[in-house]
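As you look at this complex, bear in mind that one protein chain is not there, while each of the others sits in place.
Presenting chain A:
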Amino acid sequence: MAEGPISNQIRTLRFLNGEMSQAELGQRIGVTRQTIAAIEAGKYSPSLEAAFRIAQVFGKPLDEVFQWRG
């Protein structure tokens, strides 16, 4: 698997938000459940817009959700 330069805390944040499902998160930001799974697994780096939408769903600033591995 090609691991990207961006890590994320989406799995943890979903757990802390009442075990929100990937499908529900995907529905709220307008992507498929499989794309959320790919983002969580580091197989896809989302667009800036999708990243902001995810952060907004969890009520967190962007850098608490996504981290640049460099």
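The criterion applied here is as follows: a residue touches a chain if its C-beta (ideal position, glycine included) is under 8 Å from a C-beta of that chain, and two chains touch if they have at least 3 such contacts; residues count from 1.
In this section, contacts and distances are computed from a predicted model.
Undergrad: Quick one: find the hidden chain's UniProt protein name among "Nitroreductase", "Amino acid ABC transporter permease", "Alpha-D-ribose 1-methylphosphonate 5-phosphate C-P-lyase PhnJ" or "Septum site-determining protein MinD".
TA: Of the names offered in "Nitroreductase", "Amino acid ABC transporter permease", "Alpha-D-ribose 1-methylphosphonate 5-phosphate C-P-lyase PhnJ" or "Septum site-determining protein MinD", the one UniProt assigns to the missing chain is "Nitroreductase".
Undergrad: Which of A:Arg11, A:Arg28, A:Lys43 or A:Lys60 sits in contact with the chain that's absent?
TA: Answering carefully, the residue with contact to the hidden chain is A:Lys43.
Undergrad: Contacts of chain A with the missing chain: which residues?
TA: Counting only chain A, the missing chain is touched by 1-6, 30-32, 34-35, 38, 41-47, 50.
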